[in-house]
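Missing here: one protein chain of the complex. Every other protein chain is in place.
Each chain gets a letter, A, B and C, in the order it is written, and its residues are counted from 1.
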Amino acid sequence: MASNFFGEIFRITTFGESHGPGVGVIIDGCPAGVEISIEEVESFLVLRRPGRTVYTSPRKEEDRVEILSGILAGRTTGAPIALFIRNSDVVSSPYAAIQGLCRPGHAQFTYWKKYGVFDERGGGRASARETAARVAAGAVAKKLLAMHSIDCLSFISAVGDIDLPLPELSSLVSLRKKIYEDPLFCPDEKISAAMRETIAKVREEQDSIGGIVTGVAHLPVGLGEPVYGKMEARLASAMLSLPASKGFEIGAGFQAARMKGSEHNDAFTADDSGAISTATNHAGGTLGGISTGSPLYFRVAFKPTSSIRKPQQTVTLQGKKALFQLPENARHDPCVAIRAVPIVEAMTALVLADLLLLSQSSKCPLLLGCT
Amino acid sequence: MASNFFGEIFRITTFGESHGPGVGVIIDGCPAGVEISIEEVESFLVLRRPGRTVYTSPRKEEDRVEILSGILAGRTTGAPIALFIRNSDVVSSPYAAIQGLCRPGHAQFTYWKKYGVFDERGGGRASARETAARVAAGAVAKKLLAMHSIDCLSFISAVGDIDLPLPELSSLVSLRKKIYEDPLFCPDEKISAAMRETIAKVREEQDSIGGIVTGVAHLPVGLGEPVYGKMEARLASAMLSLPASKGFEIGAGFQAARMKGSEHNDAFTADDSGAISTATNHAGGTLGGISTGSPLYFRVAFKPTSSIRKPQQTVTLQGKKALFQLPENARHDPCVAIRAVPIVEAMTALVLADLLLLSQSSKCPLLLGCT
Amino acid sequence: MASNFFGEIFRITTFGESHGPGVGVIIDGCPAGVEISIEEVESFLVLRRPGRTVYTSPRKEEDRVEILSGILAGRTTGAPIALFIRNSDVVSSPYAAIQGLCRPGHAQFTYWKKYGVFDERGGGRASARETAARVAAGAVAKKLLAMHSIDCLSFISAVGDIDLPLPELSSLVSLRKKIYEDPLFCPDEKISAAMRETIAKVREEQDSIGGIVTGVAHLPVGLGEPVYGKMEARLASAMLSLPASKGFEIGAGFQAARMKGSEHNDAFTADDSGAISTATNHAGGTLGGISTGSPLYFRVAFKPTSSIRKPQQTVTLQGKKALFQLPENARHDPCVAIRAVPIVEAMTALVLADLLLLSQSSKCPLLLGCT
Partner (left out) sequence: MASNFFGEIFRITTFGESHGPGVGVIIDGCPAGVEISIEEVESFLVLRRPGRTVYTSPRKEEDRVEILSGILAGRTTGAPIALFIRNSDVVSSPYAAIQGLCRPGHAQFTYWKKYGVFDERGGGRASARETAARVAAGAVAKKLLAMHSIDCLSFISAVGDIDLPLPELSSLVSLRKKIYEDPLFCPDEKISAAMRETIAKVREEQDSIGGIVTGVAHLPVGLGEPVYGKMEARLASAMLSLPASKGFEIGAGFQAARMKGSEHNDAFTADDSGAISTATNHAGGTLGGISTGSPLYFRVAFKPTSSIRKPQQTVTLQGKKALFQLPENARHDPCVAIRAVPIVEAMTALVLADLLLLSQSSKCPLLLGCT
């Protein structure tokens, strides 16, 4: 089965490899009339760019976006939107030294077993380079969502043992400001400093470290689908489709397993106008897969970067013992979770854009004023 | 969008409500030739039956399965398989007392906001009753998998603060024996006893408690799809589509966020025949969404049951303050995670059956001997 | 791939065989709030009932519909709607005589080659009995469409060499009256009489005859999708999925291949209010897959019924020569096109309901008043 697409109505299909001509995305199903410019897409792409800070990989991807279709005079036309990002700064030579070796923690072994081939130069389709296409598509999704007053955001919430408590989610505008100004996308300066220290240490040790990214969104009540199409099921699928992700939890998440019902249940309250909301938000913004109107929040766990400079024991694809040592000039991130922040945001926007359009399609005719 | 189906090739569509005639499932895409009997389906359904032990809800569902199509002389024919389970023991009267009240932790509020209607008698589509259809379908999936030497299993791994360490996964046969003999589906007697104590205590307090379910599987190497179709993405979606689930993690999961690359990376080794495997299995059985051949394992967090006997503050659907008190004779589970065990197993089987058929479709013609 | 479903948002999945417990359908994606009763479904089902007249098969299917889910207090709830129609009057014994023989014109040979099994008693999934489930679902689709002022209708337009010219399509109400009163669903009494004569003759000859069904609809302008999702592509797929159908044409259809552009092009005109329409309607109601606002019309060709009483040469499934003679008491229609009339109508309604919901999902936010 084709597995390079995501979404049902607002559907993206991505293509491209880390060491081919480039990566790209087709957005099929975006309504006409959404204002979007190359600059807006590129300014979102900058956030995931390795080389943005010393805390991420030094590869200097230019990430210039070419619009191949679907946008006319600054607005979407309803036609499929094709965005292409040419690869630059592609140095394949460092990979020659490790050709034929099983790379610990990498998809190379399993791809080779499944397909009988693997592009040894980079990570092929399994490379994080593919996520540039997701971010480009996410930029369009975010513009559509904004027209419907829906906003989403992500930030780093753990690096190794350094944890960030859940910040105040009532204003995404002020939260965004703090996050985008911080080199680690952390809304708390002090905690960011501690995280940077941890990263500096593992870098020195030629090692890497894992981390956690939190995603949040402000949504109207009633968005989402039931049963297999639950909002949290779509988000979980979106997040576990990211390279290096190992877990997803919404609201209290795994902590909910430790709680009693009387603690976890969010009591319903109402304001003077009769508008109903919940007093607490352990649920994380959904009940039964459909938004409650409280802020959505969830966490995504990322493993430490598999590519480390430390020598590691491995075998050749023929099963002979060998030492795996990353070439000097190969790129790698000490903490892949940081680069994942805008990618989590993009995937959140893609899930929400799809749910928004789905909810339009399932409107009760009586509520639409039909007879 | 239709959101009551799951899977791409081995695709189920479920229907039915907790207080209607019954629940059912259509399995579309199951190959011909799979041996299956009503008894096999019912014996799997028994596992999720509330009333099986005092630790789960006392509702006495008979769960007799009617085969409406797709099976002839004990074998699937390639036609869609329809299985129907009539509801019995449906007592709607207890729900009269709470009609019009927002039920804390329930999907009733969000369904009402989305659809403009909600079946007050039980949970409607949001009821755990829907999962009987998943389990029935899972029984068929398990039979198909067995023909390809694939096996999967689930067990309880936490109730409140009582945790079970990951057991030995080398023999699913012996593990299954222990699990199915235990009233909580826990493979460790002592830990099961401690869990039962916890449950007894919350029951006495008219409260409930959360828990964690672990899923495992034995698979060949190379099963799974890349990018958006990763095995872990499909499992995460399957598990977060379950009522009350709040989190999913594979392998080291959230713990991986605390680890260094040199710790987390599983070193590749080879046996004398040159067969490659990993020395450790922090990955949990996949790399890049495709199976490594090591056992698959993952964990699913369940919140405490929302329905508790303790009185709770709430509001009416019109926004007036009210006290919510579960009727005396309404059914509820003190720990929903226990009933979730066979359901997690069923969803795992459904994901794996779909991936098995998908992998057949994507076979390289060269490997098939084509020219 | 699962191939027993149809539609993207308003999606049906059918199940059941001609000689099993019954046939049924799950409608997934129907919005909440559509008024529908068992009587409405059954009164539509009556139209396809063999035995309605001497011109169709004498099998007395009762076609009592059981609602298994999705409807509460006479309205859809947004949950999947399951409708089940038990088989009655199932006589399998006549089929014993022809067991193991390749049935000319039947799917039995190809099913046997694909699946390795075939239910010899009736037509299994390939039986026209499956279409009862389509008609039941179509009844629901028609109610949804009516709430949006969309109407569709079908009639017989050829039996053998007897042709009906395209009738006036401006009022579907008066057209419906004529059609439903005629035993052949033909809106012209004289032509109906000639058709009946043709059928009587082939029946006497122990033979059968082909026919053509015309479908029409009144639609708003702008309904439909571009490129691969064109309205005519969906209709063509829907119609060629019917048993015995051999062709589909929209508007001038195959006759358009004989015409010049200056003849075929429909000139645009406008009324005093500036409302644009076309002076003629060779296009048949769509341009580029999207409705023009003129009546939709298309034709579907049906082959003569394969089951005839005349003896036919054939072979056994082992390749031995044999004579094929339909058992005396086996049911068969002399002209399957007549029974196809309400089925074409049902499939039209299913296509239009899906396109209606799709068009709601793709609304330009600017047109919705978003900023």
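Following the convention adopted for this analysis, a residue touches a chain if its C-beta (ideal position, glycine included) is under 8 Å from a C-beta of that chain, and two chains touch if they have at least 3 such contacts.
Computed from a prediction, not measured in an experiment: that's the story for all the values here.
Asker: Which one, C:19, C:75 or C:234, makes contact with the chain that was left out?
Answerer: Answering carefully, the residue with contact to the hidden chain is C:234.
Asker: From the listed residues C:45, C:209 or C:296, report the one that touches the chain absent from this view.
Answerer: Answering carefully, the residue with contact to the hidden chain is C:209.
Asker: Among the options B:73, B:173, B:323 or B:367, which residue touches the chain absent from this view?
Answerer: Of these options, the touching residue for the absent chain is B:367.
Asker: Going by the touch rule given at the top, which residues of chain B touch the chain that is not shown?
Answerer: Residue positions of chain B that touch the missing chain: 9, 29, 31-34, 78-79, 144, 147-148, 226, 357-358, 360-367, 370-371.
Asker: At which residues does chain C meet the chain that is not included here?
Answerer: 1, 3-6, 8-9, 14, 102, 104-107, 109-111, 113-116, 125-126, 130, 158, 160-161, 202, 205, 207-212, 221-222, 224-230, 232-241, 243, 245-254, 256-271, 273-276, 282-284, 286-292, 299, 301-308, 310, 312-315, 317-321, 337, 358-359, 361-362, 364, 366-367
Asker: Residue-wise, where is chain A in contact with the chain that is not depicted?
Answerer: Within chain A, the residues that touch the unshown chain are 1-5, 7-11, 13-17, 20-24, 26, 28-29, 32-33, 66-70, 72, 75, 77-82, 84, 111, 114-117, 119, 124-125.
Definition applied: only the chains that are shown with their structure count from here on.
Asker: Just give me the whole-number Å value for how far the CA centre of chain A lies from that of chain C.
Answerer: Averaging C-alpha atoms per chain gives centres 45 Å apart.
Asker: Where the centres are mean C-alpha positions, what is the separation of chain B from chain C, in Å?
Answerer: 39
Asker: How many angstrom lie between the centres of chain A and chain B, each centre taken as the mean Cα position?
Answerer: Each chain's C-alpha centroid was found; their separation is 26 Å.
Asker: Would you mind listing the residues of chain B that make contact with two or more other chains?
Answerer: Within chain B, the residues that touch at least two other chains are 1, 3-5, 8-9, 14, 111, 114-116, 125.
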